[in-house]
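Missing here: one protein chain of the complex. Every other protein chain is in place.
Per-chain numbering from 1; labels A, B and C assigned in written order.
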Amino acid sequence: MPDQQPIAAGAFSMPVTVRFGDCDPAGIVFYPRYFEMFNNLVEEWCAAGLGSSFRNLVIERGLGLPAVSIQTDFIATSTLGDKLTAQLSVLKIGSSSLTLAVLLMGEGGDVRVRATMVVVLIDIKKASAVRIPDPMRERIAPFCAPQEQTNEVRN
Amino acid sequence: MPDQQPIAAGAFSMPVTVRFGDCDPAGIVFYPRYFEMFNNLVEEWCAAGLGSSFRNLVIERGLGLPAVSIQTDFIATSTLGDKLTAQLSVLKIGSSSLTLAVLLMGEGGDVRVRATMVVVLIDIKKASAVRIPDPMRERIAPFCAPQEQTNEVRN
Amino acid sequence: MPDQQPIAAGAFSMPVTVRFGDCDPAGIVFYPRYFEMFNNLVEEWCAAGLGSSFRNLVIERGLGLPAVSIQTDFIATSTLGDKLTAQLSVLKIGSSSLTLAVLLMGEGGDVRVRATMVVVLIDIKKASAVRIPDPMRERIAPFCAPQEQTNEVRN
Partner (left out) sequence: MPDQQPIAAGAFSMPVTVRFGDCDPAGIVFYPRYFEMFNNLVEEWCAAGLGSSFRNLVIERGLGLPAVSIQTDFIATSTLGDKLTAQLSVLKIGSSSLTLAVLLMGEGGDVRVRATMVVVLIDIKKASAVRIPDPMRERIAPFCAPQEQTNEVRN
């Protein structure tokens, strides 16, 4: 069962309910909605995990965390009412970038969507990358995946 | 303080966080997103309040609950990270329609958006209205607003 | 045929195709998507009709045109692939507000959605209403609906 996945130690997770408005005429999640779920996950992780809400980050500090690349595999479909778990762990902390592993799993831990995304901390006004400050690095560290997983990363 | 509103007895309510993806370049909620919040509220009310999930209603029973009309007043803006409360109460139960009062409130109970919507129970395949079954009526009854509020309804 | 409606003289109109992502598991347009269509219509009207793009309005001039209220009647459903016409006319020009009549029609001119919305010109930073400048009023005037329609307006 390679796609059965327990909540990883150190990972951040939150529940996601598949809503009517997430689903298409085929009755399954319209895939662009998954990326909204990913963004909500990153947002919630910043607020609850790193102690810095997007309001604080974006509005007050003028920083952004846009995606630079995303590799996504849609492994199994999800349907209306599914209670999913979204899970995030950090694969790599760069100077200004973070490589994140994101999973969406069903109630039995079966993987529905698996993504690797690179986000970059930027100064919105200058539209340029910003070094991740040390206090933020310290708060990110506990969410780093163990080394063996890091080796799998291709980005 | 006419726009300060306590959680009404009998009303159904749920928390709604204003996400990054809900907000526009002016930094406030893009108003079409409020209607997604309304639909999530109706969906959650069906599942948690009436004991009939949208999956059961739509997929298994072939029923729908589309909106026939909505009157919405956007009273105050909401911004990134706001923790809102969405509240629903029933103003009128018709043969196949429901008139719902919907509120979105800030943390202090201040009203941000106020809507009156009429939804109709339909048979999706026949595309025709269906009488609300008695067991469903009984479950809806506790969410009916007291009579004095009903008098205000214009629809 | 009260819901059969020709393109009104002076009205602004644009084509709208119902996309896969606009439709729900019941196969019809998920109603919050209609409000995105309305906003696109207002945006296109500003750019093509009034000669002032939202980029110019919002980013360069710091102005916004948020909705204050919307009364919407969903008269008939629309499905995947429908070629709709969105039509806008001005019912009233106030000091800082505009009352707009919006229609979404099918290929035969049959009305699918009818809305009356009030939008207000605001200064985003000050979060306060701004008087509609005279040059903008002059450009809006040709889109005003004839007087008899104006009498119907309740807002």
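Assume a residue touches a chain if its C-beta (ideal position, glycine included) is under 8 Å from a C-beta of that chain, and two chains touch if they have at least 3 such contacts.
Note that the coordinates shown come from a computational prediction; the quantities given were computed from them, not determined experimentally.
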Considering the complete complex, of A:Ala11, A:Ile28, A:Leu41 or A:Leu80, the missing chain is touched by A:Ile28
For the chain left off this view, which of B:Pro32, B:Gly49 or B:Pro66 is in contact with it?
B:Pro32
Touching residues of chain B against the unshown chain: what are they?
20-21, 23-25, 27, 30, 32, 80
Missing-partner contacts on chain C, residue numbers:
19-21, 27, 36, 39-40, 43, 47, 53-55, 58-59, 79-81
Taking the full complex into account, what residues of chain A touch the chain not shown?
25-28, 30-33, 35-36, 38-39, 58-59, 64, 66-74, 77, 124, 127
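Rule of thumb we're sticking to: only the chains that are shown with their structure count from here on.
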At what distance in angstrom does the C-alpha mean of chain C lie from that of chain A?
36
I'd like to verify one number: the distance from the centre of chain A to the centre of chain B, where each centre is the average of its C-alpha atoms, in whole angstrom.
30
By the touch rule stated above, which residues of chain C touch at least two different other chains?
25, 27, 30, 32
